[in-house]
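Structure incoming, see below.
Just one protein chain is left out here, and the rest sit where they should.
Just so it is clear, A, B, C and D label the chains in written order, and each chain counts residues from 1 on its own.
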Amino acid sequence: MGLRSYIITRILLTIPTLLLLLSMVFLVMRVLPGDPVALHFEKKATPEQMETMRRLLGLDKPLWTQYIDYLWGLVDFGYFLEHGYPNLGKSMQTYEEVGGQIFSAFPATLELAIYSMIIASVIGILLGVVSSKSYNSILDHLIRGFGTVTYAIPIFLLGMIFQLIFGVYLRWLPTGLRLNPAVDPPASITGLYTIDSLLEGNLFKFFESLKALLLPSLTLGIILSGMFIRMARTNMLETLRLDFVTAAKARGLKESTVTYGYALRNAFLPILTMMGLQFAILLGGAILTETTFSWPGLGRYIVDRINFRDYTAIQGAVVMFGLFVTLVSLVVDILYAYFDPRIRL
Amino acid sequence: MSKVKIKQSILARLIPRLTSLTKKGPSGWMAILGIIILSALVIMTVIAPWIRPHDPIKTGVGPIRAPPSSQFPMGTNHLGQDMLSRILCGGSIMLQISTLSVLVCFLIGVPLGLFSSYVGGIFDRACSLVIDAIYAFPGLVIAIAIAAMLGPGVVNMALSIAVVYIPSYFRIVRSQVLSIKELTYVEAARASGAKWHTIVFRYIFPNVIPSIVVVATINFADAVLTAAGLTFIGLGVTKDVPDWGWDLTDGRALLSSGTWWVITFPGIMIILLALGFTLIEEGLSELLNPKLQR
Amino acid sequence: YTTTVVGNLSTLTSDVSTLTGNVLNLTSTIGDFTTITLEAIVSLEARLAAMEAALAKVTLAKKTLVVGTTDSVEKTLDPAQAYDYFGWCILQQIAGTLVSVKPGSETGADFVPELAVSWNYSEDLDVWDFNLRQGVTFWDGTEFNATHVKYSFDRAIALIPSIPEGAPAGLGYDVIINRTEVLDTYKVRFQLNFPFSPFLGILACRASAIVNPNYAPIEEVEYTAGDPRASTPVAFVGPYFLSEWKRVAGRDIEIKLDANPFYWNATGEYPKTEHVIFRFYSDPSTLRLAVEAGDVDIAFRHISPTDVLDLEGKPNVKVWWGTGAFIQYLCFQTKRAPFNDRRVRVAVAAALDRSTVCETVFLGLSDPLYSIIPPGMLGHTEAFKKLGDANYTLTRSLLADAGYNETNKLKFDLWYESSGHYPMSAEQCLVYKEALEASGVIDVTLKSADWASYKKNRDDEIMDAYIYGWYPDYVDPDDYAFLYWASWIHTNYYNATQVALYDQARATTNTTLREELYAQIDDIAVEQCSVVPLYVSSAWAVTRPDVYGIYLDITQDMRYWLIYIGK
Amino acid sequence: MPLLKIGSLTVDYRTSRGTIRAVEDVSFSLEKGETLGLVGESGSGKSTLGLSVIRLVPYPGVIVKGHVKIDGKDIVRLPEHELRFIRGRKVAYIFQDPMTSLNPIKKISAHFAELIRTHEPNVKEAKALERAKTVLKDLGIRPERINDYPHQFSGGMRQRIMIGLATALNPDLVIADEPTTALDVIVQAKILDLLESLRNAYGMALILISHDLSIILERCDRVIILYAGHMFEHASSTELHRNPRHPYTQGLLQSIPNIELADQKLAAIPGSPPNMLNLPRGCRFWPRCSYVMKICRTKEPPLIDIGHNHFVRCFKYSRGRAKS
Partner (left out) sequence: MSEIVKVEHLKKYFPVQKSFLEQLFARKMSYVKAVDDITFSVKRGEIFTLAGESGCGKTTTGRLIIRLLEPTVGEIYFNGADITKLKGEKLRLLRRKMQIIFQDPYASLNPRMKIVDAVGHPLEIHDLAKGKEKKEIVLEVLEKVGLTPPEQFTNLHPHQLSGGQRQRVALARSIIFNPEFIVADEPVSMIDVSLRTALIDLMLNLRKDLGLTYLFITHDLAVAKYISDRIAIMYLGKIVEMSNKESLFLNPMHPYTQALLSAIPIPNPERKRKRIELTGEVPSAINIPQGCRFHSRCPYKRDECSKKEPRITEVEKEHFVACHFIKS
């Protein structure tokens, strides 16, 4: 089977998963207690007002119609082209388009996720490789210890410590927010401030956004790095024991070639898969990080909206998370197939 | 068998296993360290009612936000509650939540995984599909949504954490069964006419246990951290029970005003509790990794 | 914050090096903000941009107020629709009303001219005439006149059916106002349905802001926050205009106010500060860190009591104290046992310990409240003092009457909200529980729910006892007194006498008489204890030391046009 | 000067369960063009010994004693970076499992190019590939297949590629560690023939490691019998076949079926190989030995030279003189 048909298969296979994911979200949202309409009224409301609201939110329709509308909204490409985001319904709290809200919040989470992922993988792979190379030495124990401890730290605790050290005492970095409000955000092209400011050619903005990004992504990255160190270390250890690594050494190849060109490149494949799986965890961690650092992303959005029982919003955001993770695992699988010639049968 | 006897026999079985861990190098020691930390915390929690100096939820037993002193070795918090007593008693909630969630996961995830993988076919496909879909969600999001749905309380928190973790059990059990199912000794059992439940419970399940233990330990650790996270965003237990999660959340609000002790001690405790489990997991998963054994 | 210079200036061409030199100078003067590495600045354009940005900073630092808050506009800035603290706060900066409360007013009843210069009302308080200010223009050049007033109120009322929970509906415009008449270009009349003395209070609130018909049509109300017709920056006549409003995912991430050059009082040098920028923090601790770190000039709303007291002593910040109008009260579900028994309610009320809550939980930043009307306001009494605090003798005797004693304790659930909608709810209830149980005859179970579930529980009437909070729409006892029997609290309590007294108080401007009437309402409330006032909180703001012009009065308004950073 | 000279080599694995002395006091030397067979049961230390020659004993193994001299250079004491010039270039190693000894994500061409260019940095990539193709052709693999990945080859072909990699640089010594165990007899015969022909063509020395005495006897000039890390017998294959001296060797020879013999009676060696963590005192074979004497249970027998370049580690022959 060629790579192309593998990719097609893999994409087709995600369809049932996605459908299931979407349906599950929809169903779960309907059983969440708390009448969103009743919740809407801070102080008082008559039954007529409630009815109006219900109609407004489309909650008067039968469940399956809502379900169809919901699914249709997701695939309505015309709508997407017109608005730049899918039709996820209107927020029950603010009446805004949930799709728009989510698409505006998502880049923040994405940027945080990407940087954390980079930090986590760099720390993880670097330390993991060092650790595996010095197997059973003091250094190895130290690195394992570091990985184990970081995994056990609550994210918000670490975040807080960073805020205190780098924000309050040292005053090096801002304690929160995505960008110093005195600075205009860069024109939105990708929605990722660091990239947009580079595209704009504005280094000042780039450094500003980087400064804001540093603490949150470091927090999340370090917490995650524990798991990454473990993954990298174990896989490296396993790979270093494989025959072809020894065989390569026996052929007199350079140590670095053997470590990086042979062991790491092979160990990287399972690491890649696990990274894909970690993405869901990373996004979960992003919720706490976003709350700690006032990061205007999707995680904070969800927590916000849950308090209002804003079904459509939570539904949309959760779907977005789910889609994103599914997409990531799709990409990971394809990358895997691309890097591993054995998959291309 | 009397209770004492049962206990003795359990101990008699456990102790050699523990001591055998010491012979397995650093990974064994890591696991032992984890077990020691955990035992210490469990013992502390069990005897806390007798050794705590004050009522952990009584406000105003001391001045507000008193720093650690001989009278209040861990200081007091913003309500004048004694931190030492709270630390001593507060592990109970965390342990309850994590144990309960692990139990629930175990009771649902393991049988489901065993059954699904052994039966195979459409049922297996459907189960895997659902589980994979759940797996695609960020765990904390599900936990938050379900915790919000169920309302606060130990059981509800445990349940919401459990939902996140059931897929892990399912997946590990399933993949293990699928590989063990192909092993020769299972085939040998079939050849001697064993029925499928015998095969599953006598031949497959015992060999899946080590992997489950590894998942369970990490589940424990995550349950602790998730519980703290849920409390942090306001979905925790009520305030009238001592809880490290609450102390941590309170401490976070107090930290900036220089009250370091309200966050430090519960922070350390939660880290220790989670660390106990992660150490065991780290140790065991290396010891049990077939690819690293010679 | 360091300025790093890498590279050699002499190798650069002369004009570039002067430029760079400038940048460097700038960066060192405003080092607080920027880190520029020479290496990083690759091209001349980039340098220019960086310099511009740096220059912008220099001006900003003087003419800009950076405000940190944990609030966010809920949905809209349309006065006919907005009904949240922060929405109103922004509206106050950008929209004008006919009258306003004098900054610093103690009772909240000192009204001063705004878009109206003078007013009078009929004896029976149902006809109110206003003479309008002349020479006021909207941003688009439209001259402000009486038609705008009429239009604004007509529109607000017309929108009520389509905005079920909109502000005017909350305030009852449609019930109060019969019609608005244009008497003259600069004279307008409100014909009310019944005598209504707090009318000026209503006119002073943000729901009564005057809108520009060109930008605020009646038909086709879009609910979107960003919709220019609903919340356009040019729709109003206030000291500021909204130069930027960015929301991400239903939450503000950027609000910028710029001085309105057409503000009628611009000659009076208002606003004092040209730009106001809001920064939005997700929780009080981070906000506190921000103000301490100097990231914001003003931190207003939701710095915790602990933090504010801690900050008070610090040299790099200044703490401002003011009167609060936010109150909390305990509600009983009177529909069923045990609280269908008046004696039980009173007994529990008597066992409460307000001062411990105020002292331990709020660290003295709130005061025990013994009437639903907060102190400073007309009609405030100390009625509930009759029952006392932690008055266990009364509690025990009343409960004994009702059949409860040490062995058969009164058992009930005390609910609080757990998602931070009210401050320190959990702590408060813990202390209440302790005080109640100290009576020896009460057994309290604490229960919590997040805000959404809490409101649902309220409506489902499943909570025995629960705490609730209130801050006023307009500063008048009229906006508090009804809480004793407000139907949406779902205590199932109704008392015709109290309602009659309340209506009577509405219909008179005689303050002595009104005071008398509210006192009578309170007396009945003490007897009935359907709702028991608990505390009223103070207000505070934290700023950098050189901020001036803050008035934290009973209105809870932050008037940013009066605030400036001085020398 | 012999090509390879190993003197009292001792290798330990320091495991958490205890120290395993996998190779103990092994000495022998090898001339250019010679073929030496290492035979022993599983765990007897064959691979360890083989890997010691290129100092690649896997973790946690350590060479604790002895020397391994290649062209007079003791590689035990050589700094790591100099080892690279020995490995692959002077001594090549072929591993047991052809399925796992090639990097699955690299093309065969990359394997060759890397090898050649590491040792001969001046050679251009294209030149290296040209050479690789010739090598493949010699091995009977179509040169076009150089751009395939390892998994696209069968086991036998992969082992041939391994051999190609091992011989591409014309090393002086090739160590083949059970090169055919994973393969079928027909392929096995082919691979061994190939090795033999290469050896004849280039005159390199060969150490053939196997647990199958038949193969060794068939293919090697000299044989070393290893048992639990000890060299039990060392002789030329004809000598060993005719005059096996050690009881173990004798037992071994009697337990291999030979298809050429009609009605062969096999004899079993009783007992099982010792636990390496808990070796018996004295001779490590005595619990299984039918000639066991008192001394065997207490003392370790020395390696005894019984003439004709035949060495035995057994007290039965202690009248001969012990080899120092």
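What we mean here is this: a residue touches a chain if its C-beta (ideal position, glycine included) is under 8 Å from a C-beta of that chain, and two chains touch if they have at least 3 such contacts.
Computed from a predicted structure; not experimentally measured.
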Contact with the hidden chain (one of B:Thr99, B:Ser175, B:Asn207 or B:Asn289): B:Asn207
Contacting the left-out chain in the complete assembly, out of B:Met44, B:Leu178 or B:Ala194: B:Ala194
Of D:Glu130, D:Asp148 or D:Asp212, the one touching the omitted chain in the full complex: D:Asp212
Of D:Glu41, D:Asp71, D:Asp138 or D:Asp305, the residue in touch with the unshown chain: D:Glu41
Footprint left on chain B by the chain that the document does not show: 183-185, 187-195, 198, 202-203, 206-207
Chain not shown, touching residues in chain D: 41-42, 154, 156-157, 184-186, 188-190, 193, 211-215, 217-220, 237-238, 241, 248, 251-260, 264, 266-270, 272-273, 288
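Here, only the chains that are shown with their structure count from here on.
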Set of chains whose contacts include both chain D and chain C: A, B
Euclidean distance of C-alpha centroids - chain A vs chain D, Å: 52
Gap in Å, rounded to a whole number, between the CA centres of chain C and chain A: 36
Residue numbers of chain C (touch at least two other chains): 285, 289, 292, 419, 450, 452-453
Where chain B touches two or more other chains, by residue: 25, 148, 151, 233, 252, 255-256
Contact pairs between chains, per stated definition: A-B, A-C, A-D, B-C, B-D
Chain B contact footprint on chain D (complex, rising order): 16-17
Touch list for chain A against partner chain C, complex: 33-35, 38-45, 49-50, 52-53, 90-91, 93-97, 101-102, 104-105, 108, 160, 163-164, 167-168, 171-172, 174-178, 180-183, 185, 201-205, 207, 211, 290-298, 300-301, 304-309, 313
Residues on chain B engaged by chain C in the complex (per definition of touch): 57-60, 64-65, 78-80, 148, 151-152, 233-236, 238-240, 246, 252-259
